[in-house]
Each structure stands twice: as C-alpha cells, then as structure tokens.
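As you look at this complex, bear in mind that one protein chain is not there, while each of the others sits in place.
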Amino acid sequence: MTASKTNPGYFFEDFKVGQTLRHATPRTLTEGDRALYTALYPTRFALPSSDEFARASGLPRSPLEDLIGFHVAFGKTVPDISLNAVANLGYAECRFLKPLYPGDTLTTQTEIIGLKQNSNGKSGVVWVRSAATTADGAKALEWVRWVMVRKNDVDAPAPEPVVPELAKAVKAEDLAIPEGLDFTGYDFDLAGETHRWGDYEIGERIDHVDGSTIEEAEHMLATRLWQNTAKVHFNAQFREDGRRLIYGGHVISLARALSYNGLANAQTIVAINGGAHANPCFAGDTVYAWSEVLDKAETPAPGVGALRLRLVAVKNDATPAPLRGEDGKYAANVLLDLDVWALIPT
Amino acid sequence: MTASKTNPGYFFEDFKVGQTLRHATPRTLTEGDRALYTALYPTRFALPSSDEFARASGLPRSPLEDLIGFHVAFGKTVPDISLNAVANLGYAECRFLKPLYPGDTLTTQTEIIGLKQNSNGKSGVVWVRSAATTADGAKALEWVRWVMVRKNDVDAPAPEPVVPELAKAVKAEDLAIPEGLDFTGYDFDLAGETHRWGDYEIGERIDHVDGSTIEEAEHMLATRLWQNTAKVHFNAQFREDGRRLIYGGHVISLARALSYNGLANAQTIVAINGGAHANPCFAGDTVYAWSEVLDKAETPAPGVGALRLRLVAVKNDATPAPLRGEDGKYAANVLLDLDVWALIPT
Partner (left out) sequence: MTASKTNPGYFFEDFKVGQTLRHATPRTLTEGDRALYTALYPTRFALPSSDEFARASGLPRSPLEDLIGFHVAFGKTVPDISLNAVANLGYAECRFLKPLYPGDTLTTQTEIIGLKQNSNGKSGVVWVRSAATTADGAKALEWVRWVMVRKNDVDAPAPEPVVPELAKAVKAEDLAIPEGLDFTGYDFDLAGETHRWGDYEIGERIDHVDGSTIEEAEHMLATRLWQNTAKVHFNAQFREDGRRLIYGGHVISLARALSYNGLANAQTIVAINGGAHANPCFAGDTVYAWSEVLDKAETPAPGVGALRLRLVAVKNDATPAPLRGEDGKYAANVLLDLDVWALIPT
C-alpha cells in the first residue's frame, strides 16, 4: 500500500519567504451554508438573518454571517499550511473587505511572509498572509496568521529568520465598510436591543449570560462544512485519550453568536485584530462568553459606528474570574481571547 | 461584570393586557431550512418535497413544511414571552394562512390578551395572540398560547384578571385553504398511499408504526435553526440532572413526520386547535406516534377535504394504552397531545 499520491502537507523546511500558494477547492457559498450556520450556532443578528432588514440597511439582500467566509477561506489553507502544525500561534490584520452572498465563490491564496526556526531545530514558526477572492477577482477577506510547523528533515538547514512586523490592531480608518451600509433607519425592535454605539463605554464588560454545550456531531458538521481537514477534529483514534479536538473557529462562532445577548446591534465583524486559542475545547464542554469594549471609532457610513471588542469564551464555569493567572498564563477554563472590530448603529 | 445590557425577558408583572410586542430578528426562509428539516425529521409528504408535485396541485412551487413557519415564528416570541416561563400551558386558534416559500421573510408580533396571577402570588398566567407576517404585510400564521410566567418582584400588585375566551377548535369554514390548491389531479402513487378523505372515519385510530430515537445534537440543531433561545434546551449545566430538555416543537415535527405512515395524503396542516406537551422529552428517548380522526369537513377547494386529527407522541413504549390514567392525568410516556386540521384529497 502506498500513500505516495496523498498530500503530506508542507513541513517547515518546505516554506520559503515570498512563496505563494494557491489553495485547493474553491467553494461557492449557498443558502445551505446560512441555514447550517444558524443550526450550529445560536446566532440571532438581524442583518444576516433577514433580507428585509438588510435592505433597510442599504444592502442588496441579507449577507452571509461574516465568519462563514472566514471559516471557508481559512479551511482552504489547512492542507497546505497547517497539516503538520504543532500549534496555531496567532492572528493579525484580518479584514473583512466586502459582504458575501449566496452564489459567491471563494478562492484562497497565501504568501509566506516570515520564517523562524526554533532553537530545538525540530520545528519553526511560519508567518503567512492569506486572502480569499470572489470570482471577479475582488478580495473578500485577508488575514495573517502564524503557526508552529514540524520539520520533516531535522537536518534541513535553518532559513534566514524573517519576522514580519504586524499591526497590533487594524486602524479604524482601514476598516472596510460594506458599500451602501446605512444605519440611519435602523429598527431597534427588530434588532432586539436598544443599545447603540453611544451606550457602550471603553472598559465596559458585558456578560453574555447564555451557555451552550457542544456535541461531537455538531463541531464535526461545522468543520467539514468549511472543508477543514485537520484530522485531530474527526478521528477518535488519533489522540490517545480518544477525544477529538474542536476546531478553534467553532469556538469563535459560538462565542460570537452568544454575544448577541448584550451586543445584538454589533451586526457585522469587519476586522479581527488578534486572537488566541487559550485552551483546547472538547465535546461536552459548555461554552460561555463575555465581551469587553476596547475602543470606539466613528466611520464615514451614515449612522454607523465601530466598536473594538475583546470577545472571550470560557468553558464550564462562567463565574467572573481573571483572564490570566498571576503567572501571566490564561486561566484553565479560558478557550478564546479574540480582538475584533464590529459595526453598530450610532 | 455586568449583565445590564442583556435581555432579562419579561416577568409576569411586566405584561399588560392590550400591550403589543414586536419581536426581534426577522428571518428569511431558505432552501437550507427545507433541507435541514428533511434531515432532522423523517418527513416524506410529497407536497413540501417536490416542485412538480406542488405544481400539479395548483401551487407555484413546493411550499416549505408548514411547521417550519410555525417554529420560526414561535421562536421569535421566546425571548420576550417565555424566557421566564415556568410552563407552556396550551395553544389555541392557530391558523396557517398561506404557504411559505424560500425567500419569504417572517416578522412576528404579539398582543397580550389575558393575565391572571396565581394564588401563590409568585407567578401568573399570560395569554398572548401572536402573528407572523411576510414582507408584504400579509399574515402568514397566527396563534394563541398561554404560559405560566414567574414574577420578578413578588410584591408587584396583581393585575385585574382577564381570561380570554378561546375556540375549542378552529371552525372548518375558517380554515385558510392555500390559493389555487387543487387535488383533482392528485397522484396517489407519488404521494405514497391510496387512502383519501372518504377512507378515514371519525373515531378511527392509526398507529404510525415507526419510532425515532433522538440525539442531543439533533434537537439542538433544530431548536437553534428556529432561533429559539430557551437555555434549558442547550446548556447541560442548567438542570441539576445535566440533561437538556427537548423543545416541544421538536416532538411536534417528529410526530408529524412519523404520521406520514398512514396519513401520507394529509399533505398540509392548516390549523392547530390545541395541544399539550404532556411530559418532558430527553435525548435517548425513542418517539412513536399515533393519530385519531376527530372530525371531517369539506372545503371549497377542488378535490380538497379536511381531517381534524389528534396527533399523539409517546416515548419508549409504543404498546397501545390509554392516553390518561384513572386520575385524568396523562400517562407517563405521553409526550404530546395535539389537535390539528390537515388537508387531504377527497
């Protein structure tokens, strides 16, 4: 039996700075993705739920949830970038450049922008900038992430280290506001809450109250839907403890959906400034979320403001507690520490 | 940490007779909802399955399963009406006023039509009349339900009791027959059974034979799809026994789908006259169903008759047994006792 025709993924020594990879399996988004997203996550944001609400907000119809595009585009990079990854280390400079609608086809490509071999000589950090484009060639989203990748040949020489400088956050003026977006006629009843941009204060913390217990079938349905192939999510025989590790993006979408309760008007994510998957998540875990307002900004769109939010997901214990212990490490029940920009009516 | 921006729901003392609530998150229905419904429930009715069959029946295309509209519209009312509910007490006067198609957007509102504080002073019964409209403002469905809701402030004064008079059943002449519906060219082969309106007798009981065991992932996917947020369905930490209570509507749809076997020609539900969720349902339960013909009526549509059916769901033991014990209470394995009008070829 030979595995010679199967994809071994890239190892650390296979990456070169400046190299560009076109990823496999372009994917046309559909109404089926929207329905499954709604079934998988407790989302109730009005903009990606109702064509009428979207039209009243200046869009041609209801856009898909922003994270659908992110998960699909991200999933495409896995077989090339992170099949041999030991850890996902971070995200930066992720911008959602236009709303996505059913019928849009995403194609993803990646440029290697940094490399640094670890001192142990067995692995190294790879920085990549990826972008997904629609059929007309327009960029729909872009992001940087960095991962620790194993070497296949430990004797392969270390590359010249290149560590890219990355923005700590996307600047407010660089946020891509969906063309035509206008919240001046916003219907707060239909959106579900009365709080507008001016009602949120920097430093304010919002407990999103609700919790959601994850089943194996749920996270696997989601992760396959994004065509993300990392075997640790699907194969109970892969880990010695027989558990499947839940795709970090599943926790992102779950936390985002839970954040509706208290941030119902934060209708659309336009940037991910950074993020960490602090601890692994497994089936049976009950996920809770809270947010902290990190920054506020005006935008040129009528009636539209931006909130920079820390979105935190914790598991099994929603008691308010510090995010990190005295040693600076994340508390054991913290799953996700994400930093996003979202748009909200002023 | 503050929860002050999150939705606490209405307590008994917050409701006033005559008050109107516009519910959050209008929802555009899609082909994705249809596919998920088919995956979640063993439905095989031809009308909501096939565009061709629907066209041959006088409709422009295949309508969505009636209960999709019901679940979506009902789910919208939960965050306002029943977040602090202790019990769902009943349904009445529910009419399905027109078929729903992918692309239709439902918006739901509710009028408070009755209030009666309980003698313990800690809770009370709230009667509400809700309606869902499509974008053109036309009513798609309406229903009355009553729930027992906790008081937040037990010292709040009791309101003047108002108990609405409700019909025991929707009158046959008030059933809304879908415009254009015509069963004169009905294809019984494609529908799956030969029994027509004239073949059913009042008092006849039909055992639907098949059983379906429910998994946690399934009922949560369904309940989220309807954007129903009641936390008891999703959070394994909410109840002391660690079990999640299954949304009563999940059992309704399951029983309706099982009823295909013996009522394959009862193509569309046009009214729910009443219903009780007799006992709680949990993952692992195996659901069976039987129906009893309660009444029959003619309709003005060509070839279309109406059957009034009691649809009963039981769990784990399908042995024929009385619905209620000698004490008048439902037997412990009865989940659902629903009273509906459905349309069937004459």
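We call the chains A and B, going by the order they appear; numbering starts again at 1 in every chain.
Definition applied: contacts are C-beta pairs under 8 Å (C-beta built on N, C-alpha and C of every residue); 3 or more make two chains touch, one makes a residue touch a chain.
Keep in mind the model is a prediction, meaning the values are calculated, not measured.
Considering the full assembly, B:Ala191 is the residue among B:Leu59, B:Ile112, B:Ala191 or B:Ala230 that touches the omitted chain. Interface note: of B:Pro99, B:Gly114 or B:Gly262, the residue touching the hidden chain in the full complex is B:Gly262.
Of the listed positions A:Pro26, A:Gly90, A:Pro280 or A:Pro302, the one in contact with the omitted chain in the full complex is A:Pro26.
If you put the missing chain back, the residues of chain B touching it would be 30-36, 38-46, 49-53, 62, 189-193, 195, 199, 204-213, 215-218, 221, 261-264, 284, 286, 290, 316, 320.
By the touch definition given at the top, chain A reaches the unshown chain through residues 1-3, 5-7, 22, 24-28, 30-33, 35-36, 79, 102-103, 105, 107, 135, 215-217, 220-222, 224-225, 227, 229, 231, 234-238, 244.
Operating definition for what follows: only the chains that are shown with their structure count from here on.
Averaged C-alpha coordinates give centres for chain A and chain B that are 36 Å from one another.
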